[in-house]
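What you see is the complex with one protein chain gone and the rest in place.
Going in written order, the chains are labelled A, B, C, D and E, and every chain counts its residues from 1.
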Amino acid sequence: MVYLTRSEHFNAAHKLYNPAWSYEKNEAVFGKCANENWHGHNYELLVTIKGMPDPDTGFVFDVKKLSTIINREVIDKIDHRNLNIDVDFMKGKMCSTENLAVAIWNELKEHLPPNVALHCIKLYETPRIYVEYFGE
Amino acid sequence: MVYLTRSEHFNAAHKLYNPAWSYEKNEAVFGKCANENWHGHNYELLVTIKGMPDPDTGFVFDVKKLSTIINREVIDKIDHRNLNIDVDFMKGKMCSTENLAVAIWNELKEHLPPNVALHCIKLYETPRIYVEYFGE
Amino acid sequence: MVYLTRSEHFNAAHKLYNPAWSYEKNEAVFGKCANENWHGHNYELLVTIKGMPDPDTGFVFDVKKLSTIINREVIDKIDHRNLNIDVDFMKGKMCSTENLAVAIWNELKEHLPPNVALHCIKLYETPRIYVEYFGE
Amino acid sequence: MVYLTRSEHFNAAHKLYNPAWSYEKNEAVFGKCANENWHGHNYELLVTIKGMPDPDTGFVFDVKKLSTIINREVIDKIDHRNLNIDVDFMKGKMCSTENLAVAIWNELKEHLPPNVALHCIKLYETPRIYVEYFGE
Amino acid sequence: MVYLTRSEHFNAAHKLYNPAWSYEKNEAVFGKCANENWHGHNYELLVTIKGMPDPDTGFVFDVKKLSTIINREVIDKIDHRNLNIDVDFMKGKMCSTENLAVAIWNELKEHLPPNVALHCIKLYETPRIYVEYFGE
Partner (left out) sequence: MVYLTRSEHFNAAHKLYNPAWSYEKNEAVFGKCANENWHGHNYELLVTIKGMPDPDTGFVFDVKKLSTIINREVIDKIDHRNLNIDVDFMKGKMCSTENLAVAIWNELKEHLPPNVALHCIKLYETPRIYVEYFGE
């Protein structure tokens, strides 16, 4: 079993704001992340899959195809977008990095070939903050 | 003469949109950067000053004081903000990285002590795109 | 279950020197790391916790609060210090990166809220050397 | 149990080409990676071992000795080489990063002292693509 | 005047070998870089241009167009290639990073619009070795 990771980047706007709360409570809990006019990030997304290398290619999976799938199923839907407004799979959810990582897992899991398994979504919000989700 | 650089980070939302143009022209020129619902970045700001090291301290300038000035005059005004809406010194300007770097130079230049000179503003929009401005 | 990591930095002096050994044996085992006048590092500390995202905030834990705890319980006690002399929780221990990571785990584990668990301490001594400790 | 990682670099040429296939099929599967005149990479190799810190040294294992072993058993055989032609332990295998990581595991596993275990080979082919192998 | 930099990556094989010299002299001068079976690198190329920001766009030049030009004129000709064999503009030249940077300058200089000037080619051969060329 070998683990293969591909890193992709995207830029997006978001804010942390719970519509069930008052403006004051949002400010108190989320601080400047609650700014009503949004802020944004250069996110770095690392997708790890696992499987057995194919004897004919030496590949767990063709990393260019992996990149194509990540871009088609995820990046194209969130890059240069507003995560709170523009992204179907984040509708009705708080736009935390935690929730975004879980949502990206759910977007990707059905689109991998049967001989590999999705292992981890690692998502950097800034160079010093990241989350990981392993599907359970 | 020694050059001293301090790096600071901020996160902000913006869009590239010229209000004198039609929606279609903005789309044609700026592509997904024109998304009306904003996108955002983790900007990295490098401020370089120059001067002679002080014989008593060995410092061109105390780098903690430099950090305090950059934060007070620039970062506190743009971090977790919308550059098009929330930032006084970007009002009426296109929110390109080029214009933001020049505006940051202008915000900082009056706030340094007389024995040092501002040398360069280097601003990363993404890890692969940056601009530099030397004041002329 | 989502894993959340926050990275913090500190600078410290140390030496590798076993007081039960002769100077010559220390030199033979630790080489230039045994220099009696100390050397030092820019350490990078990554603290990973795990838990379920809160439905109201989307957070496993507020990363700013995590940073506050790491700084109060660890960084403030070791940053710009001499690890062999100045740090209570390293007293009587060899100042290896391994032992420092285990000691940081022990300092932090009691200070996290009940709904999250400490998962990993990852400590870089240099960009090319790091250790990880998972509490067992 | 503490995990200790050492990073080493090497530069090598390779191509992805299955000699059992036609030129056209190799082109179709591997694209420009099949270029008959080779291409190359700056590989980054991270070797992780695990064990209990020694009470006298604080070390799981002396990281300088670990570096010496990695260089003697692996780096000296592949650095500035052609992976398809010059490297005995890659003979008859497809030169994918997956297969190279597994082969490096096999080269190293016999050369570590009995009190530590090899835990992971992590191999970057580019800054955005890496594989990991845990020996099973 | 603002300076704008775009970074691009490519992977290539090469060797350092002067055909006017004996094999022994090549070995003596270039060491393992003379390996007849090639080695390779992940090169990182930073192209800096300078100009006045356009009042309508805020751009010195559209960085996506800059990327397109760099890819069309340079990257497509050298990525996943053998620099000694496959690249017209390196024919008859020693394949040092110095000569490659100068050749890339010459490939690019005619393809920029009249309102901007090429300022610098910065080329990393490894993360710890780079060259810069300013056109004179």
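Here is the rule we use: a residue touches a chain if its C-beta (ideal position, glycine included) is under 8 Å from a C-beta of that chain, and two chains touch if they have at least 3 such contacts.
Quantities reported herein were computed from a predicted structural model and do not represent experimental measurements.
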item	value
Chains in view touching the one left out	B, C, E
Residue of C:L4, C:C33 or C:I69 in touch with the missing chain, whole complex considered	C:C33
Missing-partner contacts on subunit B, residue numbers	1-8, 48, 53, 55-60, 62-64
Subunit E, residues in touch with the chain not shown (by the definition above)	16, 18, 20-21, 29-31, 93-96, 98-99, 101-102, 127-134, 136
Absent-chain interface as seen on subunit C, which is shown	9, 11-14, 32-33, 35, 37-42, 79-82, 85-86, 126-127
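Going forward, only the chains that are shown with their structure count from here on.
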item	value
Between subunit C and subunit D, the fewest steps along chains that touch one another	1
Chain labels contacting subunit D and also subunit E	none
Magnitude of the superposing rotation for subunit B and subunit D (Cα, nearest 5°)	180
Pair from A-D, D-E or A-B with over half of its contact pairs in common with C-D	A-D
Most remote chain, CA-based centroid, reference being subunit E	C
Whole-Å gap separating subunit C and subunit E, where each centre is the average of the chain's CA atoms	41
Residues within subunit E bordering two or more other chains	none
Chains that touch, pairwise	A-B, A-C, A-D, B-E, C-D, D-E
